[in-house]
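Let me begin by presenting the structure, written as structure tokens, before commenting on it.
Yeah, one chain of the complex is gone here, protein chain that is, but the others are all in their spots.
== chain A ==
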Amino acid sequence: MVFEGLADKLQDTFKRLRGRGKLSETDVSEALREVRMALLEADVNFKVVKDFVSRVKERAIGQEVMDSLTPGQQVVKIVYDELAALMGGTQSRLNISSRPPTVIMLVGLQGAGKTTTAGKLANLLQRQNKRPLLVAADVYRPAAIKQLQVLGQQLDIPVFTLGDQESPVTIAQKSIDQANALLRDVVIIDTAGRLHINEELMQELRLIKGQAKPHEILLVVDAMTGQDAVGVAEAFNGQLGLDGVILTKLDGDARGGAALSIKAVTGCPIKFAGMGEKLDALEPFYPDRMASRILGMGDVLGLIEKA
């Protein structure tokens, strides 16, 4: 696989250059070709890759490298710095309202992992001594309500439902009263999966937002998503205003380039990573680890030292 060898390939490219001291534009281009391939194979959006590479190139053939005695090292460092800067600045904190209940709303494409993530978040918050209420606002998918109820039961957390005959907007609205009545201080609303191009269903989310006034609207994204990730995130962000992203299914071998693309284009912080199907498999998101994963460079800093 291409990315497996990125570290080696960069090493090779620079080995040949060693001792020459200065990098020509051609030298840099050759190295960046490998970086570009690795990013594309990792599903980083084409346009993001293009901008990223040209930015690195600009910096690399500038003064700092020309004058450097170890140009290879400099290029790798620039690549890593730029990537870390793009991925960075994220934090896994949730906006907790000073006036309970804090309302969290999960949105996303079909099958991304919203319902499971609702359960995981509830579990996490319960462990932090919060009292969550799960809200079943998916009235479309067969057995979606039952799915959330099963998770609620496993966690011993109440699930608010009005069946599948009430509108999700009504359900969301009434769930807040219910939270107050039951003294629950966090409300987690599970919404149905939908396409970002489905006007009617996107409107439904806007109405839910209007009623429930969420403190956090989180987009749940499958880490295996390809080039479309950016369009999806832009649409949800544009129509709802996202507070963050949760990347799921990172327990597989997906490079997760979607993370970089979404971060680069929407600026939304990635707050958590889903690492499995079980209810405790939710972790804070670490931008630096993600940067290495996307590049397929396990030990980036080690590489910089060796270059």
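Keep in mind that, in the parts below, contacts are C-beta pairs under 8 Å (C-beta built on N, C-alpha and C of every residue); 3 or more make two chains touch, one makes a residue touch a chain; residues count from 1.
Methods note: contacts and distances are computed from a predicted model.
**Q** The complex lacks one chain in this depiction; which UniProt name from "Signal recognition particle receptor FtsY", "ABC transporter ATP-binding protein", "histidine kinase" or "Fe-S cluster assembly ATPase SufC" does that chain carry?
**A** Not shown, but named in UniProt as "Signal recognition particle receptor FtsY".
**Q** Of A:A31, A:I208 or A:V230, which residue touches the hidden chain?
**A** The one listed residue touching the chain not shown is A:V230.
**Q** Out of A:K249, A:K271 or A:R293, which is the one that touches the chain we can't see?
**A** Once the missing chain is taken into account, the touching residue is A:K249.
**Q** Which parts of chain A face the unshown chain closely enough to count as touching?
**A** Its contact residues with the unshown chain are 2, 37, 40-43, 45-48, 51, 55, 109-113, 115, 140-144, 146-151, 154, 195-197, 222, 224-232, 234, 249, 251-255, 257-258, 264-265, 267, 277.
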